[in-house]
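Of the protein chains in this complex, one is absent; all others appear in place.
== chain A ==
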Amino acid sequence: MKVDRRIFLKTLAFAGGGSLGFLSSPAPWHIVRDLARWTQNWPWVPVPPHGQPAYEKAICMMCDGGCGIKVRKVGPRMVRIDGDKDHPLNRGLICPHGTAALQTVYGPSRIRQPLKRTGTREKPDWKPVSWEQAIGEVAAKIQEIRAAGESHRIVCITNNCESTVNQLLERFLQAVGSKNLVRMNSGRDVRNVALKLMQGVDGDMAYDIENAKLIASFGCSLLEGWGTWGRLYRSYARTFADNPVQIIQVEPNLSITASKATQWVPIKPGTEGALALGIAHVLIRERLHDEDFVEKHCFGFEDWEDSSGKGHSGFKSHVLAQYAPQAVERITTVPAKEIEKLAFKFAENMPAVAVGGKGDGQLFTNVYELMAIHSLNALMGNINKTGGVFVKPEVPLTPLPPVVMDEEAARGYAVDRLDGAGSAAHPFSKSLPGNLKADEIRMLFVHDSNPYYAMPEQNTAHELFEKAPFIVALSCCMNESAARADLILPLNTGLEKWDDQIVAPDSPHPIYNLSRPLVEPLYDNKDAGGVLIEIAKTLGGTIAESFPWASMGEVLEMRVQGIHETGRGMIASPDAMAMLDRGLGPEGSLSQQYPSFASLWKKLLEDNCWFDPEPHHGPLQKALLTPSKKFEFYSQRLKDAFGFEEDAACMPHYEEASLNKDGFDLVIMAEDTLTMADDGKDTPPFLMKQLSDNVLKGNELFVRINPITALYHDLEEGDRVIVESPRGKVEVRLHLFEGVREGVVLIPLGFGHSAYDEFLRDKGVNANEVLEAKTDTITGLPIWWATPGKITKV
């Protein structure tokens, strides 16, 4: 049809009228409104389902700190975590990891069913298998190794928690015929050795920081992961209270703890032990120490003669001769006057505790450093005293029944540990994963830990996972270690499983945390305890006899009966805690409050925590089990074990850390941060989002140096550099920060994962790639707090 002018005009008139007509109707305005509302209901935006809300108490299992949490649930789904105000340790405070813990439950790196590797360890393919097949294969492998008389070559690397699961693992290995339950090292290990050497006790140090007036921290990251975060943050909060505590932070760099402490004492890296001895010098010289305690309960303070009549110099003359403030100033760079002041401050604010173990406790210079720090506690008589240092008390759980062993089990169990812990070379250590050798292992279990990533002895770890003939990972997430296993037995996460924490680190009170499933397991996963019971039953014989229980819940119920039988302590219920806060005890003893075990068990399932506000530490003699039955400034055990001729070698003394190496002009130090999980576990995405652009930008990690260091090396903010050590090199970027000591390169731990989910994988570099782990001659533990390094611009 030909469109002439008339038709065009008519069309125009119709269109014009139509437009006006449409505009005069409500439709266009409603469409605009509807489009705006449509943006609020986009179907691709996930909406949490509705359901019945509920709060349930639980235990945070993100670390072994033992904080109590309150989980908000909507229907069957957990939606939020808060601190539990009624938990005696953290009283409502929790760290960011605890807050973000739900992301590990619902996160994408969970393993959803048992998996069998089909590809190579470097490029694995996974085939889902049934639990029956997975457990059958593990049992068959164990049978094969036992038949070959090599059960002592079965090794299990596990986490460092004090838990019934770890006891069951130990029991399982014993029933099979192996002593090799190897715990990942933690900050407690070196403190345990110091305690063993000076007090003769096999156990953990416990600090009564709640009642201390002063906490002298020699490099401990008190607010960044040392001990129980919730508990230590409460101590920090007390610095503002009516009855305040002072925190003195001795540390080379301005960490979060240092920035929040009452006083920060910057110090030359690795010389914390010398400063402790300098303080001891002033205390002794000015007779500020507890002379009565030292005289009655200490050995090796004054000069002494042994049974053969040979004279030995005592701690007093050793310290007075060598650690005068001026001499210590030359070592530590802390002014002599400041050392004097620190000593007076320490003595005036009794009770005070001196705590050691840099970072989260694992970063120590040598065992003498810890001995030097602990000697301050003894000098002031603060052993087994309110506000001082205790030996951590036992929780009165029913012990597991004796293990039934067959002939092969007895043979294998008699063979020494493969990691050399407890041997003549390292008599005081209990676990040394860094000493494991792949060619001595026939089967390796890895339980709830990530040695491939987290072991400071990275070469050993990598060799283990390359060469160990058969690796079984018990893990809830696909971490670096699980990714290199032959078989993965997937575990429930902390909020889906039966588990417990037998003691909380560093607390002088006996505390028992019971963890029960808050939700049905999301996937076809099991509890570690349950898996062990099933493997034992499949193996049959004496191994099955050693595991008579049906489930992990049953094991825990049996153990808690021990608490009921003692009738001591209280359940951390809101009522009981309110009474305690008012200075009143619980209404009646535990047996009066809960006459039947069933009532106690029910209450414990609700409130998750039993503890004893009156710790019953007993007489001082129970905490002094050395050969002299005294606190030993001169450790006779050390002398007996290593035959040191020099007196100083058996006493706390300062040894210079060897950080000088040709061609390396800087010191690379590991930095423990609160945000990042540095034990190989995953850091939840919420926390990754907290990192500022000068910590991680894109996938690039920043190391921090002092602007003066940068000036000398012609470097600027944001430069891309190679940080190199004798161990290796990594490419990172630079952030200049005046709080870092000159000559130090501060590299944060917890980055550079090659496993887990997209939020964590390939973010930055693993600091362990440049930090060189040396072995402490006495403890056998890795020393990796610092390493020589250099920086070159890319």
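To be clear about the criterion, contacts are C-beta pairs under 8 Å (C-beta built on N, C-alpha and C of every residue); 3 or more make two chains touch, one makes a residue touch a chain; residues count from 1.
In the analysis below, contacts and distances are computed from a predicted model.
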Missing subunit (named according to UniProt) among the choices "Cytochrome C", "R-phenyllactate dehydratase activator", "ABC transporter permease" or "NADH-quinone oxidoreductase subunit 12": "Cytochrome C"
Identified contact with the non-displayed chain, of A:50, A:123, A:310 or A:582: A:50
Sole contact to the chain not displayed, among A:19, A:118 or A:621: A:19
Contact partner of the left-out chain, one of A:28, A:119, A:540 or A:627: A:28
Touch residues of chain A, complete complex, unshown partner: 6, 9-10, 13-28, 30-31, 33-35, 37-38, 40-41, 43, 45, 47, 50-55
